[in-house]
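All protein chains but one are shown at their positions in the complex.
Moving on to subunit A:
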């Protein structure tokens, strides 16, 4: 029964995090896009961009609400499902959690103001300024939460005495060795995913309803952002791999199926394992793993066999890692392709195939984020706090956690379905072009004094 409870605890938390990751990523990524669009709209005096900001903000609110709801769920579940973990580590991780609440509070306040003050300021830049606390609040939320995840991977800032953490230095715990690479990767991938989502929506709409000025502008703007953050994200991934090679070699080794410690290690792509743990059908890139891990083709990379077998992460993460990295490169590639087509005049950058690929990029980006998180979490197994506490020691002992899995599953299905329905209704019944005309008409009425709003 003990094992069973642990498994269900993992499933509940994994499910909540997997669901939350979608909305959290949108929550961090989209505000920046809204800010960029509104700024360009004011600079260029182009109402298309203002409308973009407005429509994105409207959709964003829906996902933020679901994010708040699932975020609240996960914060409560930390204590409910993992009481022993919180008892041990609550002492240390409370600070970043506390700061995250402040950051989110800050964001929520300004988001509320932003949404309800579109036409209340004479100077449009004042309204735009409201996006800064929103972007900053969302970004800092991600930073603080990511430091907690960093701490679980690289616990530090305390001494262990008699089964308890003493001499706690919470700031040092937050600035653990994993924090920098993780924060960098989380932020760059969130902005990349946000832009890929909005670009994908623009491309999808153009495929279904034809090319229009509004969607063209949205696509071009978002493709530029995809390219920028695609590049940054590649750098972040590289930094993360180098961090793992140095500080958490078993995680990298599991992802790369790198069993024996050796110099000039090959990079192994895909493939599968037979019963004797031999790799079959994989693509070997000679010495590349050493290069990626240490920037030196002949560097020595620690293999998985150096670790006791009950401290090895599951080998499944190899696929998560390869797919995640593949998606990251694919998104960057799509944006490069788009601008090549745009520059090379003969090929229309709005041709059907390119639009289809861009539209596909949106779900791929989210898949990439999910795979990345599953890699990050499974790659830490069997530890919940690497080196200090194993997952099975942390879980609740209450067998009810099994029923709760189904309760939450139902909740997420309902929430997911309702948000999709609402978003569809919100945008399908109100295409950008119609809204543009209405606004133009409204503005015209105002000028001639016929405005009928009281």
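Convention: a residue touches a chain if its C-beta (ideal position, glycine included) is under 8 Å from a C-beta of that chain, and two chains touch if they have at least 3 such contacts; residues count from 1.
One rule holds for everything that comes next: contacts and distances are computed from a predicted model.
This figure omits one chain of the complex; the name its UniProt record holds, of "Fe-S cluster assembly ATPase SufC", "Cytochrome d ubiquinol oxidase subunit II", "ABC transporter permease subunit" or "(2Fe-2S)-binding protein", is "Cytochrome d ubiquinol oxidase subunit II". Shown as candidates are A:44, A:87, A:277 or A:438; the residue that touches the absent chain is A:87.
Shown as candidates are A:11, A:62, A:224 or A:270; the residue that touches the absent chain is A:62.
From the set A:21, A:53 or A:111, the residue in touch with the chain omitted from the display is A:111, counting the whole complex. Mapped onto subunit A, the footprint of the missing chain covers residues 61-62, 64-66, 68-73, 75-84, 86-87, 90-92, 94-95, 97-102, 104-106, 108-113, 115-117, 120, 133, 166-171, 396-398, 400-401, 404, 407-408, 411, 415, 418-419, 422, 425-426, 454.
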